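Sharing a structure with you now.
The complex is shown incomplete by one protein chain, all other protein chains being positioned as in the whole.
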Amino acid sequence: MAKDIQISASESKFILEALRQNYRLDGRSFDQFRNVDISFGKEYGDVTVVMGGTKVQCRISSSITHPYEDRPFEGLFLISTESSPMAGPQFENGNNTGDEEVLCARIIEKAVRRSGALDIEGLCIVAGSKCWAIRADVHFLDCDGGFIDASCIAVMTALLHYKKPDITVLGDRITVHPVDEREPVSLGILHIPICVTFSFFNPQDTEENIKGDSNAEIAIIDATLREELLRDGTLTVTLNKNREVVQVSKAGGLPMDALSLMENCHKAYTIAEKTTDQILEELKKDEKKRNKYAEILSSENNRES
Amino acid sequence: MSRLEIYSPEGLRLDGRRWNELRRFECSINTHAHAADGSSYLEQGNNKIITLVKGPQEPSNKSQVDTAKALLRVTVNLTKFSKSERSKSSHKNERRVLEMQTALVRTFNRNLMLHIYPRTLIDIEIHVLQQDGGIMGSLINGITLALIDAGIAMYDYISGVSVGLYDETPLLDTNTLEENAMSTVTLGVVGKSEKLSLLLVEDKIPLDRLESVLAIGIAGSHRIRDLMDKELRRRAEKRVASALAR
Partner (left out) sequence: MSEVITVVKRRGDFQKFGGESLVEEDEEGDVYMSDNEDGTYANRPQEKSVANSGMQIVTPGELVTDDPIWMRGHGTYFLDNMTYSSVAGTVSKVNRLLSVIPLKSRYSPETGDHVVGRVAEVGNKRWKVDIGGKQHAVLMLGSVNLPGGILRRKSESDELQMRSFLKEGDLLNAEVQSLFQDGSASLHTRSLKYGKLRDGQFCEVPSSLIVRSKNQTHNLPGNVTVVLGVNGFIWLRKTSKMDSARDAPSIGNASAAAKSGPTGAISLRSADDISITRLEEESSWQIYSDENDPSISNGIKKTICRYSNVIKALAFCEIGITQERIVNAYEASMVYSNVGSLIERDTMEAIGHDVLNGEKMRGLGN
């Protein structure tokens, strides 16, 4: 995506040479994920994820519409990714057809939507005529690499966080209860997919990569923008805590040994596990914070729990 | 609707294959000698694909010039009649197709010796006449053949195949019915090595099963490489024989 950003020859040489000697510019080890900082907005379903210099915001919204004719029992779920020059000069306004943008959007789509992370059958209100449409808008606010990973965390956290207004169905009549009238309800989340992106570098010649058997290719996790600019190939693995691979995308790039790819998948699993725990932890904290106010404002008497 | 028996207890699949059998694989090169520098026609089961390679040639657009290496461009045309039901859209700017094109460009970018063709454009045009699952693998095979036919220097073959996972059994070279019923993995393997240039998993697969799926996929790709190699050698020998007959 960062086609217009040019990196000087000496700088790229410096970074690559450092990688060859097992160093990364930000001092991380090769398989270290950046710290994920999750913060919540005032409303449900507003999540901002910060990973190093990358900042992604996700906002969930819902409305009631008609389901698709061929899928009367399912609700609608749409993820839209927006990149704008706000994130960096390399992005064009309103143009999301660049290679990277398309790949990024497709991977998030596959990871979250096609894997059935959201229970879309639970969004059905009246079969064939009314259903919820859930929309996740992902905005890239700042770019320092790792958009896919950050977006995936943001979308999943936002979905977990979001609460849609409660409804009651009486025959054909549907009543939507405003949030301040009745406690809103959470969405049905079936599993939490986490994306981990690896960047590959080839320290030697292409000939060695293709024909040699040294397998000296370098794989680093969660590259920064500079590393992304210089990388020779990339692999995005999406997994959940149930040891299920949800999606893998290595769309060309540096050919990698199958065995080392498998190793990467296993590495990704530990990260996915950790990140999932962190997300749940943060959600719990936020819930507590909100409930604290709710308790204060509540006119109900305290009950023994 | 009765559920299809994807894999019978006797070990047979819907089309009578066993778990480790490829579909019928036929290919020919130089099928469109006048239209392109290199061309191939590939049938992998019911997938029918025409691939044309034009170039290396002068880029039509000056902005496409790269002074260090050739530029690779892939256009995939999924014809409207390629599935049993005629599709309404032309698929042209669908994200799925754009993603396929990007993946193909990136796969071959690394495998072609683009640096020996500076300031040129290599244009690959693919027409999918019929599709029946595992299309990405077939596209890779078609492109490899057409590029070799065009005489463009490359490091090695890339062969592609898709493998499904049914329960605990990997099924090699899936067709549409199988693809819809289970999760599949698409691989692009470099030559006879175990290096993967392309690896796509689109549905849930248990992490611990992935390895066995990759293993059979790599073996299948190697077999496809051999089949392509056989056809190329047959053509080459014919060519050399007619040259020697002078």
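Observations on the model:
Read from first to last, the chains carry the letters A and B; within each, the first residue is number 1.
Going forward, contacts are C-beta pairs under 8 Å (C-beta built on N, C-alpha and C of every residue); 3 or more make two chains touch, one makes a residue touch a chain.
It should be emphasised that the depicted structure is a prediction, and the values quoted were computed from it without experimental measurement.
Summary of contacts with the chain left out: across B:E99, B:D156 or B:D203, the touching residue is B:D156. Against the chain not shown here, chain B presents residues 17-18, 20-26, 30, 33, 37-38, 55-58, 113, 117-120, 148-157, 172, 191-192, 194, 211-212, 214-216, 218-220, 222-223, 226-227, 229, 232-233, 235-237, 239-240, 242-246. Interface residues of chain A facing the missing partner chain: 205, 207-208, 210-212, 257-259.
We take it that only the chains that are shown with their structure count from here on.
Between the Cα centres of chain A and chain B there is a gap of 30 Å. By the touch criterion stated above, chain B contacts chain A in their complex at residues 93, 95-96, 98-99, 102-111, 155-156, 185, 188, 190-191, 193-208, 210-211, 214-215, 218. Interface residues of chain A facing chain B in the complex, by the touch rule stated above, are 97, 99, 102-103, 105-106, 109-110, 114-115, 206-207, 209-211, 232-233, 235, 239, 243-259, 261-262, 265-266, 269.
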